[in-house]
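Only a single protein chain was left out; the remaining protein chains are all shown in position.
Chain naming follows the written order as A and B, and within any one chain the residues start at number 1.
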Amino acid sequence: MKLHRSEVIWLTASFGMILIFMIITGYQTFALGMGPPSHMETINPQKVDQTAPFDNPGLKQIGENEYEVVMTLQVFSYTPNKIEIPAGSTVHFTLTSKDVTHGFQVAGTNINAMVTPGHIQKITQKFDKPGEYLVLCNEYCGIGHQAMATTITVK
Amino acid sequence: MEFSREGQEGDLEVKTTAEHETTKGTLFSVGVVAAVIFANYLLFFWLYMARV
Partner (left out) sequence: METVFSTPIRQQVTKTLGIGLEDARITRTYLFVSFTALLLGGVLGLLQGLNRAGLLELPTWFNYYQVLTAHGVLLVLVLTAFFTIGYFYAALSHTLDGLLPKVRKMAWIGFSLKMVGFVFAVIPILMNKATVLYTFYPPMAASPYFYIGLVFIVLGVWMCAFGAFINVADWRKKNKGKHVPIISYFATGVFVLLFFGSIPVAIEVLTIIPWAFGWVETINVMLSRTLFWAFGHTLVNIWYLTAVSAWYVIVPKVIGGRRFSDTITRVVIVLLVIMNIPGGFHHQIIDPGISETVKYIHVFMSLAIGFPSLMTAYAMFAVFERTGRRKGGKGLLGWLKKLPWGDVRFLAPMVAMLAFIPGGAGGIVQTTFQLNQLAHNTLWVVGHFHLTLGTSVILTFFGISYWLVPYVSKRVLTPEINRLGVIQTIIWALGMIFMSGAMHWVGLLGAPRRTSYTTYFENATALSWDPYLIFLAVGGTLLFIGVVLQVYAVFYLMFRAPKGETEFPIAEPEDHETYTPYWTERWGLWIVLMLALVAMAYVIPIVDFITNAPPGSPPFKTW
């Protein structure tokens, strides 16, 4: 097997390209804490309503410009529904599903997480720009999937 | 059905002249491939950072 010189150049470049992508995302993930949502806690999916913190879902202020949203996802809605927060807030979402797998995506942001029954998922986002953000389910969950949505209003 | 190695009609005479063996066009083409990959990556990276 004799490789042409230009092929060696190309394969080196290809490998370098892959390496660069790995280094950048690795740095963002492990040094800057920007990794994808990967929360490890579990929960009994049939007892969500009786388990803290999901026995009391809702929006809670936990600091200056910092909020926590404890939210349950179920066919075909989000609880709490219609959240309002001031601009510049950082919001920590704590999510779980009461039935099938749902998605938690906020259009125009990096919020995108799978919410599977039996697992607690967490994702954080800072909302700087005022406006109405569309929250939608992006994992097919049944006949009303296309109606599973709510909004986050940033004022 | 086996193909014999001796030339089929339509097969080209294989001459190994310098002009035939150059790979500058190939390098240019894979360069375009690399450019598409990087452009796509930069678009995503920029969009991700803009939405952080």
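Following the convention adopted for this analysis, contacts are C-beta pairs under 8 Å (C-beta built on N, C-alpha and C of every residue); 3 or more make two chains touch, one makes a residue touch a chain.
Owing to the predicted nature of the structure, the values given are computational and were not obtained by experimental measurement.
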(message) Among the chains you can see, which ones touch the chain that has been omitted?
(response) A, B
(request) Name every residue on chain A in touch with the hidden partner chain. (result) 1-4, 7, 10-11, 14-15, 18, 21-22, 25-26, 28-30, 34-40, 42-47, 75, 99-101, 103, 105-108, 110-121, 132-134, 136-147, 149, 151
(request) For the chain that got dropped from the picture, name the residues of chain B it touches. (result) 1, 3, 5, 8-16, 19-26, 28-30, 32-33, 36-37, 39-41, 43-45, 47-48, 51
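The rule is simple: only the chains that are shown with their structure count from here on.
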(request) Using the touch rule from the top, collect the residues of chain B that touch chain A in their complex. (result) 23-24, 26-27, 30, 34, 37-38, 41, 45, 48, 51-52
(request) Mind listing the chain A positions that touch chain B in their complex? (result) 4, 6-7, 9-10, 13-14, 17, 21, 24, 34, 108-110, 126
